[in-house]
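Quick one: the structure is below, questions incoming.
Up next is chain A:
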Amino acid sequence: MKLYPTTALLFVALSALQACGGDSSDAGAPDAASVTATRSVALLTSGPVSDAGWHAGAYEGLRWIGDSLGFRISHQQTRTPAEFDEAFISYAEAGYGLIFGHGFEYQDAASRAAEQYPDVTFVISSGSRPSANVVPLIFHLNEATYLAGMAAAAVSRAGVLGMVGGVEIPSAKGTFVAFEAGVRAVNPDATVLETFIGNWDDVSAAKEAAAAQLRQGADVLIHNVDAASFGFFQAVREAREGGREAWAFGMNRNQNDVAPDVIVGSAVIHIPAMFLRAARAWGAGTLSDEVLYSGIAAGAVDFVLNPAREGVIPDDVLAAIDRARAEIVAGTLQVPRIEFVEGEGGAGPEDPGVQGDPLPS
Partner candidate 1 sequence: MTPRTRARLRPEFLATITATAAVVATMAVAAALLALGGHSPGEAFAALARGAFGTWDRFVSFTLVRATPLLLTGLAVAFAFRARVWNIGAEGQLHAGALAGVAVALVLPGAGAVLVLPVTLLAAAAAGALWASIPAAMKTGMGVGEVITTLLMNFVALFLAQFLVQGPLRESRGVFNQTDEIPAAAHLPALLPDTRLHLGFLFGVVIAVGLWLYLTRTPGGFRLRAAGASVKAAEVSGRFSVAPVIWLSFLVSGAIAGLAGWIQIAGVTHRMYEGLSPGWGYTAIAVALLARLHPLAVVVTAIVFGALSAGGGAMQREAGVPEVWVRGIEALVILAVLTADRIVQWTTHSRD
Partner candidate 2 sequence: MTVAARLDSITRRFGPVTALDKVDFELAPGEIHGLLGENGAGKTTLANILGGLLAPDAGRVEIGGQRVELRSARDARVLGVAMVHQHFSLVPRFTGFENVALFNGEAWTRRGMIAPGYRSQVEAHASELKLDAELDAPVAALGVGERQRVEILKALMSETRVLLLDEPTAVLAPQEVDGLFAVLREVAAAGTAIVLVAHKLDEVLAVADRVTVLRRGRHVLTEEAAGLSAGELAEAMVGRAVAAPSVSGVGSMGGGEGERGRPGGQTADGGGAQPSGEPDSTPVAILADVTIGAGEAPALSDVSMTVHRGEIFGIAGVDGNGQRALAAVLAGTLKPDTGAATLPDEVGWIPQDRGEEGLVKEFTITENVALALHEKPAYRRGPWLDWARIGETSAALVDELDVLARSPDTSAGTLSGGNQQKVVTGREFLRAGELLVAESPTRGLDVKATRAVRERIVQLARTGNRPPGVVLISADLDEVLELADRIAVMVRGRLIPVERDDHNAAAIGALMLSAGDGTP
């Protein structure tokens, strides 16, 4: 077995590295004492922070926390639940007091780690199980997609609209339910198509799904496929180049710049702002043990028009959208949603969790 010398060599090399790592641990590595001296915040994402969407927003929020609050920050991209547990434990052991798990998939691992580390606060985006130190952060993006649906119905000439989703999870499904409701508020007879491609990053699958809906007659499309949205926009762009009038709506972040030629507007979550608020509240000791609900009223989500496409939406519809927005803020308009937080009934449109400054535009 000639293998053993080689493997032994690797172990020697690694141990040597570990030995020389001893010097540098003061400099960069977080030994518990030095980290707790300042506040430390960590973020876990299950996808790349270069997706120009869901994960990018979280990473930007982490950067804001570091820049404006002076907290120590760290990020890890994880792939499997074994890694989720590992990462939560590692951060908790290293003295990180606030750990964001950006996605429902972190809920189980966070609940386990929360029992083990009661002094650490875990904020889980789209989480479903609150506990003493696990805080679900729910974005009522459906309020924004409702407004997008109104706009879409006004833009569509065919009366056929399409929705391309990633994985069929409640938070994604909820945005589509509200979009469809918004469409019907303007055009009750419209047809709305729905496709889920089963993942968040298959660009060609997203393109195929969008193209298929376009072939079925849809002329206005919205997506919720995160990193795969590049393919989605490409399909709409190609339809336009082929001489059809087709439009798209962005999601999660303000994507109006991603494809300004085809995007009418975007349903936006201000993830960075929400992260910053949560961190600030945590720093001040006022972070609620409950669920952080955040919709238009809190300034956490909104529908943003693409200035480059002004005039596409008729003025009367714009006025109707503004009225709807005001009603949502006032609590007189209930936008349909899908509940997934355990033990919570239909929580109202008010935002009990975060009371903070209005968002910067």
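Side notes on the structure shown:
The definition used in the following text is that a contact is a pair of C-beta atoms (placed from the backbone, for glycine too) under 8 Å apart; a residue touches a chain by one contact, two chains touch by 3 or more; residues count from 1.
On how the list was made: all candidates are chains of the complex that A comes from, given by their letters.
Please read all numbers here as calculations on a predicted model, not as lab measurements.
Candidates 1 or 2 all come from the same complex, and the one touching chain A there is 1.
Those residues of chain A whose C-beta lies close enough to touch candidate 1 in the complex are 1-7, 9-10, 13-15, 17-18, 20-25, 27-30, 42, 48-49, 74-83, 85-87, 89-91, 94, 104-105, 108, 128, 167-170, 198, 338, 340, 342.
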